[in-house]
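The structure follows.
The complex appears here minus one protein chain, its other protein chains still in place.
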Amino acid sequence: MSIHKTAAACVNGREHGLSLLRQMLLIRRFEEKSAEIYSAGKIRGFLHLYIGEEAIAVGAMQALSAGDAVVATYREHGQALARGVPAGRIMAEMYGKANGCSRGRGGSMHLFDAERRFFGGYAIVAGGLPIAVGLALADKLQGRLTVTACFFGEGAVAEGEFHESLNLAALWRLPLLFLCENNLYAMGTALARSESQTDIHLKAQSYNIAAEAVDGMDVLAVESAAQRAAAQVRRGDGPYFLELRTYRYRAHSMSDPELYRSKEEVAQWRGRDPLALFEAYLRGRNMLDDADMKTLEADAANDVEWAVAEAERGGWEPVADLERDVYGSVAA
Amino acid sequence: MSIHKTAAACVNGREHGLSLLRQMLLIRRFEEKSAEIYSAGKIRGFLHLYIGEEAIAVGAMQALSAGDAVVATYREHGQALARGVPAGRIMAEMYGKANGCSRGRGGSMHLFDAERRFFGGYAIVAGGLPIAVGLALADKLQGRLTVTACFFGEGAVAEGEFHESLNLAALWRLPLLFLCENNLYAMGTALARSESQTDIHLKAQSYNIAAEAVDGMDVLAVESAAQRAAAQVRRGDGPYFLELRTYRYRAHSMSDPELYRSKEEVAQWRGRDPLALFEAYLRGRNMLDDADMKTLEADAANDVEWAVAEAERGGWEPVADLERDVYGSVAA
Amino acid sequence: MAKMTYREAVRDAMREAMRADPRVFLMGEDVGKYGGAFAVSHGLLEEFGPTRIRDTPLSESTFVGAGIGAALGGMRPIVEVMTINFSLLALDQIVNNAATLRHMSGGQFGVPLLVRMATGGGRQLAAQHSHSLEGWYAHIPGIKVVTPATVADARGLLLAALKQADPVMMFEHATLYPLEGESEDGTIMEIGRAALRRRGKDVSLIAYGGALGKTERAAAQLAQLGIDAEVIDLRSLRPLDTEMILASVTRTHRAVIVEEAWKTGGFAAEVCARIMEGAFDALDAPVARVCGAEVPMPYAQALEQAALPQPESIVKAVQGLF
Partner (left out) sequence: MAKMTYREAVRDAMREAMRADPRVFLMGEDVGKYGGAFAVSHGLLEEFGPTRIRDTPLSESTFVGAGIGAALGGMRPIVEVMTINFSLLALDQIVNNAATLRHMSGGQFGVPLLVRMATGGGRQLAAQHSHSLEGWYAHIPGIKVVTPATVADARGLLLAALKQADPVMMFEHATLYPLEGESEDGTIMEIGRAALRRRGKDVSLIAYGGALGKTERAAAQLAQLGIDAEVIDLRSLRPLDTEMILASVTRTHRAVIVEEAWKTGGFAAEVCARIMEGAFDALDAPVARVCGAEVPMPYAQALEQAALPQPESIVKAVQGLF
């Protein structure tokens, strides 16, 4: 597999650099805490951690503005946080509380935030892609210069809906940014055991979609690729596809015994940790020192603490409201 | 669109040439008669004619032997006839008679013949592809050197099952011969309005499947490509994909007003009629003269007449047997 | 009031909605250039152009999903799926997304989407084109299901569907398209109200969609036999007008439900259960069902007709209750 080579991306000023690191750190600490709380039994159901992949959500989200739309999967805490969904509302959702961002109806796999045009949280693999096609179609029909960013794992590539969605997006030249998080595994299935063509961006190109592979552990590479791609999408040139190469450090979900990969492989990828890489980058350019790092860590810890507090504080949705929000009222 | 260029294929002796022409002629006359009978109300439901595409079924079938399997669509009279399903049993099926090849249960869209390993007749577009994948898998698991030939239209290429099936066939290196009948239209939808990539064989190649485009109006080109492809499949080298470029002269089905294409376009393609082309080829090589042609036409007319007679003669399945063949008996 | 066919009524309602509301558009296979598999959208491409009458590639799951997404994005899509058997390819999007999004998002999002399709048998299209699965859709909380059986309802229910905040599935029995009748302008119908098609005092015949005509013919035959049947047309399977059903059965003390779908697990069972729950004491005989035979639809005409409810089988079922 080869990664599209462009000149190494540079950070756009110290402030921005710190902001990227801050966001990645928040995701990581937030998820570490979530895992702990899960073990304590306060978060239930499935919990899919994003640890190791933070550079993608944070890098890609830089290319989006408020009017853009985001569609994600069940592994979407990172995207939600990077999109600005308040950490407290996410944590409350995972607790199943009424102050959660989906009122406790969705849980970890189904985060939503209308205000931030965060359209969820889809847990049927590839099921979010047609939705993203439709959102992009709605924008195009309404003459809006917005981008719909659609995140999904490389496992989704094997599903029929992937194929149908890429074809439709290309055929109708929809303003859609496909963001494939290729972490090499779909649960326990390695990419080479699920695809006859493992270079995912080449698959995308076969639909006549502009596509490239990007180092998903390098937040700046992700950011610059996403910006380039989003700009092209906004020009009305049709969809763009980024294959973001990454790795998940943790198990698929909390119940996965990880029989399918070696400790060595995991360790090797941890050696290219997106946070460590970017920290070193900033330090190398004298944009970050120990004191900054301490502040950032303290901020993240603080944010996570607040999030947990908000979740703990939240109330339960009354059981009498069980059947609420199944139907809306008849619209005009 | 460009067609893979190989040296022009040659016919393998006069007898064989006449046999190919005879088969194509049978299909054409059989279908012309079917259209007539449909208008008379004796054939009902949907009737999809293959006229114009005869070279594909006849050419491709030359590469198969008795142990191979065939999977087809609702436009499958040609395949069934070329596979050797008796014309009378097909006609009887279209009448809905008990002596039909599906006992009157299937009709035109669902022809079956276990003896000839003709596995049907699928009327959900692309729905036959996964079946063909499974048949090929069964052969591979049982160590059989057989080929499963799977016919489908270019409209199927947009469906998710196309994608999933190509991937699985390539990944598992299954002995499968994909035969895409690209007649440029799916009902009224022209290829360019349904695919972002209109070179179908290039799509197939993106799965790492050996693929080529073939002139589907040239029975010898189809035959030689199919033979080459089948040989490779039999060697255990995995699937092979042929895009066969053709045209249907008639409406999609008997109820189609053909609003979507011009008379000129149809006329142009009729100028490359597979029967006329091959007749001229044989005449040019002195393998066919007027007397032969007269005999062939008489034979075809005769076969069709017999088929109709068999259908007319057939009895109706008793209504009391309605619920027969829903379940089998418990197997050992 | 205008005389027209069921097909024209569906088309007219779509035309009216598209003229009135720029958010409404139609997409599906061959709705444009071909004019619609059943010619329902014939002529709409000329009036509204290919942006609003969108031909889609063969990809049911994705164009239905795209309808959901477009609805989320502020449009009011109408998605046509040619035939109910093909809708199985899109069922994941309908059940897992369209029906759940409002609830899963804690009420933040809604999916005002209309999905229309042809349903049912009777045209010798065999086992992959003839089934009646609308009862399945009626099982799903979060969506509504309408089954117009008349020209007026085809128009009225379609327009009502486009006023809903939630996904509506509309099932058009394919044999009804040429049906002629009066289409009413004006007031928007309410989804969830059944219609009393015939008053009677001896038995309640309950049907919908393609089964209504046969049921009305059965009622006429029954009248000859001295049995005065009431005929209820459900019109909407979800919500179901339980009130009208129970009121009728309470008057007549007997009921027969007629449905083309396979009997086991069909929607007729639901109607039966509701009557059991709500009007048990009023019943003078067990509620009967006249449904499709439990067989994939055979092609041959006699077999297919035998597999479908017929006025004769309805009459016989009614007679069995006395």
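Letters A, B and C mark the chains in the order given here, with residues in each chain numbered from 1 onward.
Definition applied: a residue touches a chain if its C-beta (ideal position, glycine included) is under 8 Å from a C-beta of that chain, and two chains touch if they have at least 3 such contacts.
Source: prediction; values computed, not measured.
S.K.: Specify the residue from the set B:Leu20, B:Ala69 or B:Val157 that touches the hidden chain.
M.R.: Among B:Leu20, B:Ala69 or B:Val157, only B:Ala69 touches the chain that is not shown.
S.K.: Out of B:Gly59, B:Gly121, B:Gly188 or B:Gly314, which residue would touch the omitted chain in the full complex?
M.R.: Only one listed residue reaches the unshown chain, and that is B:Gly121.
S.K.: Determine which one of A:Gly17, A:Gly134 or A:Gly155 touches the chain that has been left out.
M.R.: Once the missing chain is taken into account, the touching residue is A:Gly155.
S.K.: Check the options C:Ala118, C:Ala174, C:Met189 or C:Leu240 and report the residue that touches the missing chain.
M.R.: C:Leu240
S.K.: For chain B, enumerate the residues touching the unshown chain of the complex.
M.R.: The list for chain B reads 69, 100-106, 110, 112-114, 119-122, 124, 127, 129-139, 141-142, 160-161, 164-165, 167-168, 171, 324-332.
S.K.: Spell out the interface residues on chain A facing the chain that's missing from view.
M.R.: Its contact residues with the unshown chain are 44-46, 93, 96-97, 102, 104-107, 109-110, 122-127, 155-156, 158-160, 186-189, 193-195, 256-257, 259-260, 316-317, 319, 322-323, 326.
S.K.: Identify the residues of chain C touching the omitted chain, counting contacts across the whole complex.
M.R.: 61, 85-86, 88-89, 91-92, 95-96, 99-100, 103-104, 126-128, 131, 133, 135-136, 138-142, 238, 240, 261-262, 264-270, 272-273, 276-277, 280, 283, 285-289, 294-296, 298
Methods note: only the chains that are shown with their structure count from here on.
S.K.: Closest chain to the overall C-alpha centroid, by per-chain C-alpha centroid: which is it?
M.R.: If we average C-alpha coordinates per chain, C lands closest to the whole-structure average.
S.K.: In whole angstrom, what separates the CA-based centres of chain A and chain B?
M.R.: Chain centroid spacing, chain A to chain B, equals 46 Å.
S.K.: Report, in whole Å, the distance between the mean C-alpha point of chain B and the mean C-alpha point of chain C.
M.R.: 36
S.K.: Can you pull out the residues of chain C that are in contact with at least two other chains?
M.R.: Where chain C meets two or more other chains at a single residue, that happens at 57, 59, 61-62.
S.K.: Among the residues of chain B, which are close enough to touch at least two other chains?
M.R.: Chain B, residues with two or more chain partners: 158-160, 193-195.
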